[in-house]
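Heads up, the thing below is written out as structure tokens.
As you look at this complex, bear in mind that one protein chain is not there, while each of the others sits in place.
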Amino acid sequence: MPGRVREQVASPLDAAADQMLADRARDGDLRAFEVLVRRYGPLMRVYATRVLGSNDETDDVVQESFITAWQHLGTLEDGSAVKSWLMRIVSRKSIDRLRTRRPHVNIDETDAPAPESSAPHARVEVESQTEALARVLAALPEDQRRCWTLRELAEYSYGDIAAELNLPLSTVRGLLARARKTLLRQMEDWR
Amino acid sequence: MTELTPANRRFLAFDLDGTEREQAGLNGHTIEQLSDYLDHGRLPADPGIDDSPDCEIALRGLERLRRAQRSLLERDLERESRRDDSWVSSILNNITLEAHAGREIPLTHPSPTARLVVTEGAVRGILRETGDRMQNVFVGRCVLVGDVSVPGTPISIRVDVTVFPGENIPLLADQLRHAMYAALSKYTELVVVAIDITVSDLQSLPEASAHEQENQ
Partner (left out) sequence: MTTDPASFDQLDILVRRVPGVAALYPAGSIVATVLTATLDAVAHRAPAAPLVLIDQHADGVRVTAKIGIGAAESSRDVSGRVHDAIAAHLERGGNPPVVQIVVIVASVRLSV
């Protein structure tokens, strides 16, 4: 039976802790699940958009993630960890999506140096650092951006990134180091 | 291309090539180490980092990067939250209660062709709603312990409850237990011998939780 969206009214559940919401959702409480969807859906959307490099498939990926989450809530042992659990699901779905998009992605080919931003000085006056960061991030080689996003938005450990992307740990460290240094170097330019 | 900082005056540690120049420019450290150091709130203090002007420059750069990251995330989240609600509807319309229906609990009927059941999921819903109708109580996890599929088998129920601070916990638990017994006897034919209620104080969460357990 499909769930129904209720009219959005302030409910005491809105303020409930993650643990309580996850426990209730695991018992089949659709209202509690809806609060989790509203609480973490936007972050998952931002995240999926960053990993995918565009928002064309964000809706699908986030929807699939929540449907998977609903079906597998019983496997979540610690309800207070629901946020990182959701981030893990959306990571996996996003990465799966990338794999189907480009089945033969090769690290060496995509690890090209980031293109220098064009005429940074012309923009620096009008462009906030936030906008600039968004632009530089978008220009990062895909593997670097993916590692950076897993680390900084999903708060993965280096080891988890390696496992998730099926890369040697040393490669992950290298990609992250390059991503950080590129971002730092570009920020030197905006100063 | 003109740049604000000419390439030859750039901070060496941010150079992309290899870690040797990076370490040479950072008093033997790497950006990764400095980033981890920041993650841990610059603790435990490392004088090798704190006393190095080069590390300080890099740390300031990393902090600036993080501030920009945070405001970028805030901006993106802000944009997302301004979207209409249709994405929430499409998620909720595509999930099914079956995933959490649980076991089937029989109800009696005289006809031999009848098989009437109430799902375990529905029973948990009854328990939750019973709690939600009371003031200052949140019902969390509900577990039906025992073989609910065999009519007449004694079972017990475990319920996690959160109450607001200042409530009389034993009194509330007692009221809740009575309300749950009443609801269960109305909507199910379960033989419930005990309802164990574990109460957590909202303020003491998540560390400490008082365990109030009482069998009827």
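Going by the order they are written in, the chains are A and B; count residues from 1 in each one.
Here is the rule we go by: a contact is a pair of C-beta atoms (placed from the backbone, for glycine too) under 8 Å apart; a residue touches a chain by one contact, two chains touch by 3 or more.
Because the structure is predicted, anything quoted here is derived from the model rather than measured.
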Give the residue, chosen from B:72, B:88 or B:126, that touches the chain omitted from the document.
B:126
Quick one: say which of B:67, B:83 or B:109 touches the chain that got left out.
B:109
Considering the whole complex, which of B:33, B:71 or B:90 touches the chain not shown?
B:90
Can you list, in ascending order, the subunit B residues touching the missing chain?
90, 93-94, 96-99, 101, 104, 107-109, 111, 113-119, 121-122, 125-126, 129-130, 132-133, 183, 186-189
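Just so it is clear, only the chains that are shown with their structure count from here on.
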Where on subunit B is subunit A touching in the complex?
1-5, 10-11, 13-16, 19, 22, 30-32, 35, 58, 61-62, 64-65, 67-69, 71-73, 75-77, 80-81, 85, 87-102, 121, 124-125, 128, 132, 138-142, 160, 162, 205-206
In the complex, subunit A touches subunit B at residues 1-5, 8, 12, 16-17, 19-20, 23-24, 26-30, 33-34, 37-38, 41-43, 45-46, 49, 59, 62-63, 66-67, 70-71, 73-74, 80, 113, 116, 118-121, 124, 128-130, 132-134, 137, 152-153, 173, 176-178, 180-185, 187-191
